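The block underneath contains the structure these notes are about, expressed in structure tokens.
As you look at this complex, bear in mind that one protein chain is not there, while each of the others sits in place.
What follows is chain A.
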Amino acid sequence: MYQLKAVEKKFPGVHALKSVDFEIKRGEIVGLVGENGAGKSTLMKVIYGAYQPDGGTVMIDGKAVRFQNPRQAMEKGIGMVFQEQSLIPNLTVMENIFLGYEQQFVRLGVINWKAMSAAASRQLAKVKLDIDPATVTSALSFAQRQLVELAKVLTLEERVDGDLVILLDEPTSVLAEDEVKMLFAIVRELTKRASFIFVSHRMDEVMQLSDRIYVMKDGAVVDVVPQGGATVEQIQHKMVGRNVDREYYREQRQKPYDASKVLLRMDGVSLPGRIKDISLKLHAGEVLCLVGTEGSGREAILRTIYGMRTPVAGTLQIKGQAVASFNPQAAVSAGVGYVPRERKIEGIVAGMNVFENMTLSQMGRYSRAGVLNVTAERALARDWIAKLSIKAHSELADCGNLSGGNQQKVVLSKWRSGGSDIMLLDHPTRGLDIGAKEDVYEMIRDMSDDGVGVILVADTLEEAIGLSHSIIVLKDGAIQQRFDCLPGAKPTLFDLLHYMI
């Protein structure tokens, strides 16, 4: 039904798509996997018309087409679900859903809000989201926004006669487990009406959902695997071109932490509506994992430590000093580093290049009397580009043009190279391929060896268990239980889940 033949795409210095053949049949769910920077997002952008291919043909039902922009692709039934950022936060849900297509509700130049609201409710019902269409979008949770995105794309159903192709680029990376399940159920149900392309770095999800899986490496499709046609390991091997270490979380490198050296101490800290009476300690060399569902207070704890929130009760001590004024500047100078999960807003500055982004939080170390030592900055960036195999043509590459996973690597290098000894990592491996995840796990162990204390909010429970010395389970903003995680005597998934819900 939808076909790409020998499609090419080049950027200055990057051959992003090399003669890619791609096909999707009616009602099919196609998975798309590959390393960071393999070209998945680029391929998606070609499909929905944001990029024009430099060569090859795009065909729908055997007829060659050429889209100048996403709107033309939409008219042919191709829609893209973005990761939350394509919704305009200060508009209401219904305004977002019908953005650009308000005309249908206009009578004599006036928008009939009632009709729009009713139509929006119908769209929201398709994704089983029960919210008032007049809600302002910024008030929604990540998961809800994701579903609103999907609902928005599904308006194509009414507008287009032919088949629909819906693209999902890493839709699950910000979702909690039950939300992922719900999304998958909805997607499966919708295959009656639409085909899906699904990009994710979570292999199990891809295997579970897709009818066929395309494997990309360095801009080319290296294999197409039917459902059940290969194991996770085999696919991963094809993606990275080598075997992936079985000892994934580097447990053998987990050494006991220095219990005599307390880096950080929270006593009875409360933030109304977010966390209550939180007390915890972080030691040198310790990896402390905060586990809980979305909204359980994990993020609020990190943000309080980083000075982005001021608690109403309790005290926070960093290296024995009570924190008096809560702001990121004070936190950074006390040696705290923070890798946020919203990398697009808080992670990198698009428009600034790799080295500028890396030294943003530590310019003082690379300058004398306000004059920067650009040579040293660039050397640092080159070093980290090599260390984490960041795919960028050089340290002068604009960070906004890097693939999602490579942006994440830049953020990690920024804080790791900054010499912070208290690291707050919120989903540090989000959007990373398995090879890069290994690098990050290795990096976390290195940090422990260097006496850095890490507070981690992990991507999965397995990751939390595998990496941590201690786990704190949170629920509704309060600490439920603390676990010690000695290698060989780690708590099980079940142990944790028991306290989470």
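Keep in mind that, in the parts below, a residue touches a chain if its C-beta (ideal position, glycine included) is under 8 Å from a C-beta of that chain, and two chains touch if they have at least 3 such contacts; residues count from 1.
Methods note: contacts and distances are computed from a predicted model.
Novice: Refer to UniProt and select, among "Dihydroorotate dehydrogenase B (NAD(+)), electron transfer subunit", "Autoinducer 2 import system permease protein LsrD", "Sulfide:quinone oxidoreductase" or "Acetolactate synthase", the name of the complex member that is left out.
Specialist: Hidden chain identified via UniProt as "Autoinducer 2 import system permease protein LsrD".
Novice: For the full complex, which residue in A:M308, A:A478 or A:M500 touches the chain that was left out?
Specialist: In the full complex, the listed residue that touches the missing chain is A:M308.
Novice: Taking the full complex into account, find the residue in A:L91, A:V160, A:V262 or A:M352 that is in contact with the omitted chain.
Specialist: Once the missing chain is taken into account, the touching residue is A:M352.
Novice: With respect to the chain omitted from the figure, which of A:Y338, A:W384, A:Y441 or A:Y499 is a touching residue?
Specialist: Of these options, the touching residue for the absent chain is A:Y338.
Novice: If I consider the whole complex, including the chain that's not displayed, which of A:Q3, A:T191, A:Q227 or A:S367 touches that chain?
Specialist: Candidates A:Q3, A:T191, A:Q227 or A:S367; residue touching the omitted chain: A:S367.
Novice: Identify the residues of chain A touching the omitted chain, counting contacts across the whole complex.
Specialist: That gives, for chain A, the contact residues 10, 12, 41, 45, 50, 82-83, 85-86, 169-170, 306, 308, 328-329, 331-333, 338, 340, 344-352, 356, 360-361, 363-364, 367, 370-372, 374, 399-401, 403-404, 407, 414.
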